[in-house]
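Apart from one protein chain that is not included, each protein chain of the complex appears where it belongs.
Per-chain numbering from 1; labels A and B assigned in written order.
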Amino acid sequence: MKTKVLNGKNLAQEISALPGGEGINLCIQCGTCSASCPNANRMEHAPRELIALARAGMYDEILSSNSMWFCLSCYLCTVRCPRGIKITDMMHALDRVATRRQLSNARTQTPTMYKSFSDFVYSIGSIPEVGFMTWFYLLSNPLRALKMMPVALSLLKHGRLPVKARRLKPEAERQRRAILDKAEELEGIL
Amino acid sequence: MEPRIGVYICHCGSNIAGTVAVEEVAQFASGLDSVVVARDYKYMCSDPGQNLIKDDIKELGLNRVVVASCSPRMHEPTFRRACEDAGLNAYLFEMANIREHCSWVTEDKQAATEKAKALVSAAVRRIYYQEPLETREVPVNSNVLVLGGGIAGIQAALEIADSEHQVYLVERDSSIGGHMAQFDKTFPTLDCSACILTPKMTTVGQHQYIQLMTYSELEEVSGYVGNFQAKIRMKAKYVDQEKCTGCGRCQELCPISVPSEFDQGLGKRKAIYIPFPYAVPNKAVIDAESCSHLKGLKEGKDVCRLCEKGIEKKGIAGCEAGAIDFSQEDKIVEVEIGSIIIATGFQQFDPSVIYEYGYGHYDNVLTGLQFERLSNASGPTSGEILLTDGRTPESVAIIHCVGSRDQNYHEYCSRVCCMYSLKYSHLIREKIPNAQIYQLYIDLRCFGKGYEEFYNRLQKEGVNFVRGRAAEVTGVAETPEEKGKLVVLCEDTLISRQRRIPVDMVILSCGLEPRADAGEVARLVKISQSADGFFLEKHPKLDPVATATDGVFVTGCCQGPKDIPDTVAQASAAAARVLAMISKGKVEVEAITSVIDEKLCSGCKICKDLCPYGAISFDEEKKVCSVNEALCKGCGTCVAACPSGAITGRHFTTQQLLAEVEGVLV
Partner (left out) sequence: MKYYTYFPGCSASHGGAKAYDLSARAVAKAPDVDLIELDDWNCCGSTPYTAVDELASLCSSGRNLALAEKRGFDMVTPCSACYVILNRTNSSLKEYPELKAKVDEALAAGGLEYRGTVKVRHLLDVFVNDVGYDEITSKVQNSLTGLKVAPYYGCQIVRPGPGFDHPEFPQSLDRLVESLGAEAIPFPLKARCCGGSLIISEEDIALGLINKLLDSASSNGAECIATVCPLCQTNLDAYQSRVNKKFKTSFNLPVLFFTQLMGVAFGIESQALGLEKCIVSAEKVLAGCLNR
């Protein structure tokens, strides 16, 4: 899809122009976000550091890191930030930028997972859990599918693994596709 | 007399000339009706600029002057004085604001120049209809009302009283002293707060020229600068203050204990009490809400009175001075004063709204003021720093910026917390030499005299400085070392790592906020509050103690958070302003007031009810309204509201205003 591409010349300014990214200039580097994040220890750069790197223009380092992919979207940082920065939204914005620049980190499968998920949202408008999981494992690591077998089987046994996907009625489906296709045509703001 | 108008267009350096084509505007002005001369000049407010006006008045016989420059709030007084100096009435002068309303709001040069021309044209047409007006002088009553008996109020009262003018010092609590009386030591000198405060308190209590009204509230204020009337409610203390010797026996006898406000809830006081040992006046009062006798009276019961009667069975006498007097009632005192100084102080931010810091649901999480009481020798633990179970803490974390610098609570910085947090580290180190002390900060603001040096000293005392705002205080342990401790979660930003710091005690450096009833006080004396709730000064840089209401001054933390040195300086500043007024003995009252034409007035009284300054009164005999010009602020509400068109706003007549509009449109 056509999108406005960041060129990293003034990274902080570019990110601040994205919806959700305005906060990047407001940060006082207090560290409340990183302290609150349940996953900060696994991120290469916890949220506060990510913002500091962005302000220092470290374009490649941020976008190729695993940091924003490890965001759980728990919003604890957002409610506690004393500057009212929407940090979770900023993480999602960085996800999008990284995907566009294909700098997605190979050290985590989360981008692939999000992509598989999104493929279904686009193509059929809902998530068939079996189909989605299968697609994801095929794309990322087929062998992992074997490890997940016990969980899958127990879900199946308890009637929680439907095989049929939910489909919209043809007219509704046409409407939905028309909307999403139009969105694809319009220049995304990321 | 035919108007002869002089128009002066100011460049204001490049502030105006950078956007507006000033020569073009001057050229345009010179072509307007009745304009005798139109000039442009770099800095009209300067001496040469003013001299241009004065010279032209004399030599060209000008009888009207228009200056197109900055906002009248900036230089109207300057140019009015220049006109008066040259013999022209100040009200035959008008300003056109081509800076704040024109060159400063756009980058479009053409639009700005067109607008400047329109504004000049408007001013010229308006001034054609302006009339000379005379300001009035009113005498200034030399009495002063100081509201608030903390260090700010005390300082201001002393300075005025020392000049031998009468001060009425009104304090809500039963003793003066305010928050400063609660502190242990003060930064950066580590002076004992009570030791430096009590001499001043005592002087106030004994001063010939200070009438100290404690346990009192300001109820009503009327009047205008130089001539205010105030009603003060002196609450019933139920103890005869003349007879009470401050011996304290009543306190021992009283069976009712309630949490002590002075000790921030850490200790208790009785229903009859002297708030602290060095209280001024050192007399007891009875708190009617806790006293079982006073509460019983409402239900017709006669109980207790141990303070008065003692315990007969044990042979213990009650008040030996016979000072207890349950028949007392609130007394309303009316005073006349010329000026009012508001020194009502601050309240501490209540951190119980920050759930994740654990205040109120974990033991040993304290506010700053609570720690002051803990450390103070006159406090509930006689100055020993103890946990609620009586043990001495081995580790303490001090968390900065609680309720301050936070969009969720208060956006502003409370200025003093960094310093008092450092002070606490020192006090703890002094009393518990081996304690592990952690300071969790975002920035360290050590701006004052001796403050950075104080920080340096703390570093030498081995305090752990962690740069990271605390995200949470939890009692849920994750490792054996954390069991039984309070764990502070933060990111140590300087090493980019999350840290869990287990401590015995957490001190929350809470910010300062305006008092809960600041709005009511503002309404009483007719001043404003800024967006953060503190009282609004006239100008933050150039006039930090005056307010928009002439004769009312603000000082101390009620105007904004500040430390003791700044408070005392500001209190002296307020006192100086008041003394200047008193010394001059009279004050000029603006001539822009409204006047009611009795012939047209129908006596409907709509204007009277609308006047925000209570300046309009109704004459029962003549059945018409009239305006008290000293109270009138010229707001124009009555002019607009009068259905009979009987009211004229001087200097803002309908004719003048319509001419102004014409000037803009044509």
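The rule is simple: contacts are C-beta pairs under 8 Å (C-beta built on N, C-alpha and C of every residue); 3 or more make two chains touch, one makes a residue touch a chain.
Not measured: the values here are computed from a predicted model.
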- Item | Hidden partner chain, residues of chain A it touches | 1, 19, 38-39, 42, 70, 72-76, 78-79, 86, 88, 92-93, 95-96, 99, 108-110, 112-115, 117-118, 120-122, 125-129, 133, 136, 140, 150-151, 154-155, 158-162, 164-166, 168-169, 172-173, 175-176, 178-184, 186, 188-190
- Item | Contact footprint on chain B, counting only the chain that is left out | 355-356, 474, 476
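Here, only the chains that are shown with their structure count from here on.
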- Where the centres are mean C-alpha positions, what is the separation of chain A from chain B, in Å? 50
- Note: in the complex, chain B contacts chain A through residues 356, 401, 405-408, 442-443, 467-472, 489-493, 496, 498
- Message: Taking the touch rule as given, give the residues of chain A at its contact with chain B in the complex, in rising order.
- Response: 28-36, 40-41, 45-46, 48-49, 80-84
